[in-house]
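With one protein chain held back, the other chains of the complex are shown just where they sit.
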Amino acid sequence: MLSLGSWYLDSKGLKTPISPAWREFVSNQTRGGTRRSLLSRHMGTLMFLAGLIGMLIFGWVFFPPMLYTSTEQPLQFNHKIHMDEGGMECADCHPFRADGTFASLPTLQQCAECHEEPIGDSEAEKAFINEYVTPGKEVNWYVYSRQPMNAYFSHIAHVKTGGFSCEECHGDHGNSESIPPYQTNIISGYSRAVGGQAMAGREVLPTEVMRMDTCSDCHIKHGRRTPCLECHK
Amino acid sequence: MSRAKEKPEGAPRYAMTIDLDKCTGCGACMVACAVENNVPPAQSGANDRNGTTLMRVYAMSNKQAYPHAKQVFVPMTCQQCEDPPCETVCPQNAVEYDWTTGIVAQIPVRCLGCRYCMVACPYHARAFNWWDPTWPEGMEATLNPDISTRSRGTAEKCNFCHHRRQLARERAAHEDREMREDEYQPACVEACPVGAITFGNLEDPNSAVSKGFAKPEAFAFVEKLGTEPKIRYLSSQKWVHDMARSGVPGKEATNG
Amino acid sequence: MIVTRRHILKLLGGGAVGTIFSPIPWKLLRDSSVWTQNWSWLPVPQRGPVGSAYSACTLCPSGCGLKVRTIGGRPVLVNGISNTAWGKGGLCPAGTAIHQMPWHPGQLRSVKMRQADGRFMEAKLDVALAAVAAAIKGANGTVAILDGRPGRLISGAYREFLAGKGMIVQPPSVARSSMKVLRSLFKEDPGPLAIDVDQVKAVVSFAASVLENFGQPGLLQQSPKKIRTIQFEAIQSRTALKADQWVPIKPGTEREIALGLANLLLKKGYAANWDEEDRTALEKICAEWTPSKVFATSGVDEATLTSVANTMEIGSTVVVAGPDAVGGPLAIEAEASIQTLNLLLGSVGQAIKPVKIAADDPAFAAIDAVETKDLADVPAKSIEVLIIDMAMAGYALPWNLLADKLAPKALVVSLTPVLDDLAQHSQVVIPTALPFTTVQDIPGHPDFLRSVRMAQAFGAPADDALDPVDFLNRLGKILGINRDVTAADSLSELIEKQAEVLVNAKEGVVLQPKKDPADFDDIDEADELLKRFKRGACFVAAFGQIDTALKFSFDSLGKISDETKKHDFRMQLILTGGVERASLASRSPILSKVDQESGLNPFADGAHVNPETIANLALLPKKRWVVNTPEGSIRVQIRPDPTVPPGVILMSGAPNGPKPWDVANPVELASPGQKSWRIIPAVIKEA
Partner (left out) sequence: MDKTAISRGLQRAPLGQFLLWLGPWIALLAFGVYCAYLCLRYGLHLTNMDNRFAFGAWIFLDLTVIALGAGAFFTGFLLYILKRKELRAVINSAVTIGFICYSGAVVILMVDVGQPLRAWFTFWHPNVHSMLTEVTFCITCYLGVLAFEYIPILLKNRKLRQIPSFLVFEFNMHKVMYVLAGAGTFLSFFHQGSLGGLYGVLNGRPFVYRESFGIWPTTFFLFIVSAAAAGPSFILLTTWITSKVTKKRLVTQEVYESLGKISGYILIGYVLFKTIDTLVWISMTAPGMGVHPDSFFASKPGYTALHLLEVTIFGFLPMAIYMTKRLRSQIKWLVTAAVLTCLGIVVNRYILTIQTLALPTLPFDELLSYMPSWQETGAFLMVIAYGMIVYSLSFRYANLFPLERELQRN
């Protein structure tokens, strides 16, 4: 053990340790140290563990929610009613335009075709008629899965050419009776549905997340080439 | 590296010919390019060296005296090299040779702005966003949603208006047919008032570009660097060819 | 039991390790980099349904047809309409960005009036109008309207407004167009003439920019068959560069060359079928201009001259002279001599059937009631109230040409969307609508085949922008002037009126892009015609046959215009610049790609001088220099330029500066003493 002194041997080749703290330490090491309570001997270790576990809990439990703000949609919307009682298909309200581009959400005018007068007597229905249809004001929905401007997604290539069903990416949205609040990442400003939810690992289903990896994984699975320009603009 | 991947069957290789005898240097292609690709107007203090010109027209002269002076105007954009010097240098794959189109793709959102690619490009075809992109108040309304606006601190270049191909493909899919090559033409090609620019698929031997490439008037700039550009310039004037090769009219590069 | 510093350190250590195994650092790293891809201050293009609409470019008289791509109703892209009778589908850079004009940063947002101290102040519209009205009432000199683009519906309204009270003034380069000179060569006026470019095999041009900005861009290049071009020009302009043959000449010797060519053509018996008297008359004038003498004056050697003469075939060669967009027109006799060649070549196209002018056609209202003068013919210091509507005429007009005509204390009013160079000199500035924000009519050239088209609007004009028709109405109200034929609330109403007239007249045809021409049998309603106009249609009056028995008069060829007075300006200043660069208002800021971020606008900066001249006169580019002309001087930087002949200074007449709408106008150097300001005596001195 003492040979370790050799390593700060100075020009004189002086081997004896210099600092008193060091002497005490060395003696502790060699003679097992003076008697001290168990706790105080392991105090350091405990402290370390406290820090470790504390941060782990904070990081995994409390940190993730802090990243997101959620905004209520301007109106509640019941997809299920439209599907069941209305007997409608997704494509009735979310069609392709004449040039093959995807129309995304219906315009107020499209809605008004059926909803000139209130159908049923839900609060949302009333609000819709009074605040939007009558004054002719478009509803500015928050679109959960709207891709950022640098990403290009062709619905027709997936739905028509690729033969995907809406559910495969959007989940069972069509049967939802209400729409959840829209969550935004406070740093990136992305929708949570696009930015990803889980903190660890990588979600595989686009219903959970629509990150680049999600797209490329699926493309690779289906043997599609994935040049950058395929999806980036 | 994309070179390793083999080209998929029947995939096109897009290319361009530019006829220097026709080009009058009006600059319509530059403006059309800027408009189509959401390039902002010059910032005050911007100049021909730090401006964002994905398509830029240069004047090349034969260095003679009046009245023997001659000039041609050279529209210079990304040459979509088969062996792009910019691709291999990018540290994080923001540049990629797209084997499905032959286009050298530049992806600004991946770019960290190290500008190594710009140093590597002998055609100075790349531009860096030295400023935040800004438009006069309200003019954002005229921006083209088919392509993003690029943030400050990223490099960009011509992608042959690839987004136009995407749209053409969507239209074709909607009409249950294959996309016709003439449906996809970059903005500069459309805009050139004298029809100096031709664009098409090099894999198709009957396409206008394939024929253009075969012409004796066809040449590429600094060919000997071996980047194999997919843009060929056409000129019937010998001095233009000489300049393009050696930078000296009427003189070939020695031991070249 | 004490907690020492060492324990705290261990706590922190544990925390650090814990953090690394928690999502915190990694998620933050990722989100912060995603944030840089999604900066809130980065404009995001709005999505929407894609559509397309037709319109026309109103930036210059060429009025190219436009196909506009709209997204959610917003214009995002314009293209020319190819294969139409009025264009080949090419657009100039300015036209390519016209859809951005509604957001022009230089846009005038209020009425402006000049104060005693010379500064502009915002003013109420009524105040301004009252001032103008008062001036008109009190005027004992002339009240004039400067109409930059005659033939529009508003031109008719102007005439009707001025009927019996004033005159319409036309800027030189429009008023003295080649066509007008050509017509002056006939003993009795054959009416409007036309030259059908599609029939042409060869074009001999005198400094006309036929391969750049001559009418619609690419007019000749895109024509079905190859057209041979021969360019006589002192400067190696871009047209000269691209022409099949460029003949460099001494500046200002166009007339001599033309007469020399005429001389040779006469010897080839081109005038064989002419009236004896006419032929001898012309021969007398041309006789002196033997190739050798032409060489002496113009520097064009005999061989070249003869070879050019030999390439000129009857029926398939057209000779054009360029009133350059900025450089101003040629002197009349030069122009006339050049047009004489067209007579010899028989290339003067069919006369157009004189349009039966319906009494209620707003475009022709009060056509005889008001005298129309070329600016040059207006007596000096005679105008007391001048209302300027240059309407993006596509060229810059030297202010001093106007100033010369103004009476002391004259009131100058400008109708303009931006504070352009002429507006800078006015006392009252009335903001009008920017292009693409208001419907406009696109007339054909007054001296050509009559045609009518319509430019559609996208979006509304600025709040303070005043419709010129409305301007006349309000002014008329104060002055008690009522207009009948052009009575309307707005330009679009006038257009509807004219549609009525055209439909009733049942003359001519309606050409439509990608469709067969329609006549008025299937267009029986004004609304139908308007609908077609919206779809890019063009009304064209019918062609007629030219009367071959017409006799000519060559008086205008002989006399030389009064020489400029003696001066010690040893050099020649030539102003140049393209149409799209000439008008301040007519450029979107995106044009800075060309003007500012490339070397393409070579004239944006300074005076271009031949390297030899620079060497001889020791004009060190480092120093600051001034170009002096009889009219004044301007600070310049010297640019060596081998395309400029020795002894000549080449400058852009186009207003230029760091921003397109800045005003620094070299055209002010033009000399009003001369009928042509294409060549200005000048000298370079050290600043």
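Order as written gives the chain letters A, B and C; numbering starts at 1 within each chain.
To be clear about the criterion, contacts are C-beta pairs under 8 Å (C-beta built on N, C-alpha and C of every residue); 3 or more make two chains touch, one makes a residue touch a chain.
Computed from a predicted structure; not experimentally measured.
Seen from subunit C, the chain kept out of the figure touches residues 6, 29, 32-33, 35-36. For subunit B, the list of residues touching the undisplayed chain reads 1, 43, 45-47, 49-51, 58-61, 74, 76, 85, 88-93, 110-116, 118-124, 126-132, 151-155, 221-227, 243-248, 253-256.
Just so we're on the same page, only the chains that are shown with their structure count from here on.
Steps from subunit A to subunit B, taking the shortest chain of touch contacts, total 1. When chain pairs are compared by their number of contacting C-beta pairs, B-C comes first.
Centre to centre, using the average C-alpha position, subunit A and subunit C are separated by 57 Å. Mean C-alpha position of subunit B lies 31 Å from that of subunit C.
With touch defined as above, residues shared between interfaces to two or more other chains in subunit B number as follows: 109, 145, 147-149. In subunit C, 37, 44-45, 47 are the positions where the chain touches two or more neighbouring chains simultaneously.
In the complex of the two chains, the subunit B residues touching subunit A come out as 8, 93, 96, 98-101, 103, 105, 107-110, 145-149, 159, 162-163, 166-167, 169-175. Interface residues of subunit C facing subunit B in the complex, by the touch rule stated above, are 36-37, 39, 41-48, 71, 74-77, 79-80, 88-93, 95-97, 99-100, 102-105, 211-213, 216-218, 221-222, 236, 238-239, 241-242, 246, 248, 578, 580, 588-594, 596-600, 602, 610-612, 642-646, 658-659.
Contacts from subunit A toward subunit C in the complex involve residues 37, 39-40, 43-45, 47-56, 58-60, 63-64, 67, 97, 99, 101, 103-104, 148-150, 185, 187-190, 195, 199-200.
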